[in-house]
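Not every chain is included here, but those present sit where they belong.
The chains carry the letters A and B, assigned in the order they are written, with residues numbered from 1 in each.
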């Protein structure tokens, strides 16, 4: 107990409350507000840090690694799903897209864990996070097309949704503003983006616990044991690739751990919305439940400490 | 004096609402109204909003239209909605100012 980070305890509280069918609830508008705050704060903090001398060093290889991971991870995910579970093609492609993309809150929890262990990630990682959100969606669409899905009709709408997704725009925009603003931004915004960060993260993880457990209870019959196993093994596989990529791009131990967190995490905001439009035949009950109610809790509770330990060993902190 | 019209009521995924109103526009409807939905159950199971992606949100689209427009909408709906979560119902109503409703 001593070692479990505070935000994770709030996640557990929410999860337990919802499993026990408590009526504890976070209003939708608050969930959205908290997630806007987290994206803004992560972006601005990263931008401020990268503006410091030497802050951008090593950005390019990491960015490239992130883009590649996002593009490529859906492929083994799709193969595994089609090979080992009875999932239909569009749903398998949609699920695969979630695992190539990333989860902002898993990253935030990862940052908190990395900092609690006395390490720091490279300041440019929020940019890598933003870069990893979308490529996986394109791969998922290609996989589904190959699988025979009709081309989506509303192509411009979809492209907009994919490329100008709100979380990417806010994350990257805040990052740029922090970068441009530098110390000015730090002076003006630090009580907001630093002081409140942990508290907001706790409240948000409480909400995620509630949502995850409620999603688990509403899980469709389609969600059988093999899918759950996928939802537990795929993050390990992704995180493994992330570790390797982090080491190859020459990141610090904290950075390697966060790269593993990114690659091991699955999207539950940007990608579901895009998939609902692009692949309407895919079952949202499957992909939302897997990413929100299986993989997210796994990463927050077990994955992150594991990836951190491995990163410390391998990158020799 | 009142004029007979059709009242079309469509419950559909929120992410697809714009496609439905585009359809109504292209069928010649003079207007429509979108109402929020808290939760719903149907063939595809329970749909309760509030997930962060909005994927399980429904909306209700209401459209008052002439019989001719209503028929076009009903004819086109299969292609648009097909097997996706959605229901469509039609009933009779009356309006005062006919010029407001195509």
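Here is the rule we go by: a contact is a pair of C-beta atoms (placed from the backbone, for glycine too) under 8 Å apart; a residue touches a chain by one contact, two chains touch by 3 or more.
Quick caveat: nothing in here was measured; it's all calculated off a predicted structure.
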Counts per chain label over the entire file, given a single displayed copy of each: A x3, B x3
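The working rule: only the chains that are shown with their structure count from here on.
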Rounded Å distance, chain A centre to chain B centre (Cα mean): 35
Chain A contact footprint on chain B (complex, rising order): 13, 15-16, 18-19, 45-46, 48-56, 83-84
Contact footprint of chain B on chain A as seen in their complex: 28, 31-32, 35, 154, 157, 211, 215, 218, 220, 268-273, 276-277, 280-281, 284-285, 288, 292
